[in-house]
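The block underneath contains the structure these notes are about, expressed in structure tokens.
Just one protein chain is left out here, and the rest sit where they should.
Presenting chain A:
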Amino acid sequence: MEKRAVFGNRALPYALLAPQIAITLIFFYWPAAQAVRQSFLVEDAFGLSTEFVWFENYIHLFTDPGYYRTLWTTVVFSTAVTVMSLSVALLLAVMADREIKGATGYRTLLIWPYAVAPAVAGVLWIFMLDPSLGIIAQGLRRLGIDWNPRLNGTHAMIQVVLASSWKQISYNFLFFLAGLQAIPKSVIEAAAIDGARPWRRFWTIILPLLSPTTFFLVVVNIVYAFFETFGTIDAMTGGGPAKATETLVYKVYADGRLGGDLGGSAAQSVILMAIVIGLTAIQFRFIERKVTY
């Protein structure tokens, strides 16, 4: 789509574009190019000399069992967060969509956790799950569970999954509710007249018609679990215990900052960029499909 009526000024458009192009070049393209360049270099411990090593950083990464472990941790973590926050949000959205009184009130009461910072969400959940003072931790101990996320990797993982999912429910709820309200009531009523009970209607009509929303949310949630949960993880576990909650983004941070391995960290950044570009491409293909429906 193009505008027919435009202005014929020569210099002005460049001046209007200049601020954004300048910021984008300096703070986006330059660092991205640096990341690619650095991923082919090895720097000595004092940063005095660098050596071009071709794909050594990448080979090093892909022969390191630790990297696969982090990859697996990331897969487990993002799957758990996506499944949990999506299913809870869908349940709540379906309930709110049943034309009940006060649906907008419930919406207000459910959407605000979106505004809570990931790191703050982590702090709130530590307060409940800390083995010595947390209320939930005490309850678990009374049930005979030896809850100790500081030593037990699985417990630590459950902890970060809970905090990350909690924060994402509101976002998913909002989009599910909008998706549900876009489904024509006549379709559902027709099924009801044919004698389909609510449960049946949900599986055979509502869920299939909701699939574009669901698919979109799955991609958004994966991106969220990959990148935005850094604050949650850093506040709650610091990637530990014994790297049990170290995701890919956390490893980029930890290797570059604490380990000083800038080449390896840059190689990881490049791989992460490739993953995001892939996810974006998937999402765009989906959006195009939605337009042609």
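Observations on the structure shown:
Operating definition for what follows: a contact is a pair of C-beta atoms (placed from the backbone, for glycine too) under 8 Å apart; a residue touches a chain by one contact, two chains touch by 3 or more; residues count from 1.
What we mean here is this: contacts and distances are computed from a predicted model.
Going by its UniProt record, the hidden chain of the complex is named "sn-glycerol-3-phosphate transport system permease protein UgpE" among "Chemotaxis protein CheW", "sn-glycerol-3-phosphate transport system permease protein UgpE", "Extracellular solute-binding protein" or "Ion-translocating oxidoreductase complex subunit C".
When you scan A:116, A:140 or A:205 for touch with the missing chain, the hit is A:116. The hidden chain makes contact, of the residues A:35, A:86, A:160 or A:206, with A:35. Seen across the whole complex, the unshown chain contacts chain A at 1, 3-10, 12-14, 16-17, 19-21, 23-35, 38, 88, 91-92, 95-96, 98-100, 102, 106-128, 130, 132-135, 138, 166, 169-171, 174-175, 178, 189, 192-193, 198, 216, 220, 223, 227-228, 230-231, 234-235, 249, 252-253, 256-257, 262, 265-266, 269, 272-273, 276-277, 279-280, 287.
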